[in-house]
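So the structure is just underneath, and the comments pick up after that.
The complex appears here minus one protein chain, its other protein chains still in place.
Then we have chain A:
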Amino acid sequence: MIRIPAATRPRTVLAYLIRRLGAVLLMVLVVLLTTFSIFFLLPKWAGQDTAVLFAGKATGAEQLEGIRQKLGLDEPVLVQFWDFVKGIPMGRDYANGGDVTRCDAPCFGYSFRTEEPVWDTLKDALPVTGALAAGACVMWLVGGVAIGVLSALRRGSVWDRSAMVGALSGVSMPIFFTGMVMMGIFVHSLGWLKIDDDLSGADGIDIWLQSLILPWIALAFLYAAMYARLTRATMLEVLGEDYIRTARAKGLGEPSVIRKHALRSAMTPILTVFGLDLGALLGGAVLTEQTFGLKGLGFEAVDAISNKDLPVILGVTLIAALAIAVANLVVDIMYAVIDPRVRLS
């Protein structure tokens, strides 16, 4: 709940949001520039011709020239960059003489390998990764924070010790290991679950759930363990603060003291780390998708890299960067909601 009481407050919150939004746009621009220059420069450094990559080896010089024209490879770099950027919101025409190919918005170009629009690949992969990441986030936040809080409140108890030992082993367990073990048990041996490796919007929610539950757990486990430790440490620190004593001195019951006063403060460091982890989460998602054979962004990225499919690499990177930027913006907003001091600085 955002509470904006005083006359001065909306302006500062708004100013804060505008500042954050500006930062996000800047970040997207930087990512665009970097990825595009990689797209443009990488083949050069590798001594390869982008047109050859597009067409395959056995192509005549004339055809290559056609491709160059069509892709605009002869244009100055800045023009190429501008065409590419513009293509995302507006769509783009690839013209080679009278032969015009219309690429509808959002246009990320065509895959070198399948010659399908990159967006088609992204469109299918994005929901898979999105669902995987979002579900795992919720799981690890809720699970990690709950375990951490309980551990802090029962410090030194059997529960606390076993939870922290569990967390330690969780932190040191790689995703593909936990993933493989779980798959071995629940999919192959027991046959309780079936993982659909080509999830799409046409599949029912039950299929999605069945396919994602193990990946969620595998991905969330590592982070939940980390967040449990972090939450426990933060809670113990917060519980020693003077204002917690004040809350008790008011006659507040202990559950309210924990919920309204301690947990509220403990959320700030957790949220900070969460913001940082959002980037790393994508790496985890790639591993998870590989382990479970889910066709998400990570899977497509690995596939594209091994095929030198530059437009797909570019598209996946951009989408991922955009997703992280938006997620960070959400985290920033939550930050400002939780801590009034953030709004003013």
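Everything that follows uses one rule, which is that a residue touches a chain if its C-beta (ideal position, glycine included) is under 8 Å from a C-beta of that chain, and two chains touch if they have at least 3 such contacts; residues count from 1.
Here, contacts and distances are computed from a predicted model.
K.L.:
Look at the options "2-hydroxy-acid oxidase", "PqqD family protein", "Succinate dehydrogenase hydrophobic membrane anchor subunit" or "ABC transporter ATP-binding protein" and return the one that UniProt uses as the protein name of the missing chain.
P.N.:
Protein name of the absent chain (UniProt record): "ABC transporter ATP-binding protein".
K.L.:
One chain isn't shown here. Among A:T50, A:S265 or A:T288, which residue touches it?
P.N.:
The single option touching the absent chain is A:S265.
K.L.:
Per the definition of touch given earlier, which of A:D49, A:E75, A:D124 or A:D160 contacts the omitted chain?
P.N.:
Touches the omitted chain: A:D160.
K.L.:
Looking at A:E62, A:E115 or A:D242, which makes contact with the chain not pictured?
P.N.:
Answer from the full complex: A:D242 touches the omitted chain.
K.L.:
Which listed residue, A:A51, A:I67, A:L126 or A:A152, touches the chain dropped from view?
P.N.:
Touching the chain that is not displayed is residue A:A152.
K.L.:
For the chain that got dropped from the picture, name the residues of chain A it touches.
P.N.:
Residues 5-7, 9, 152-157, 160, 236, 239, 241-254, 257, 260-261, 264-265, 338-341, 344 of chain A touch the chain absent from view.
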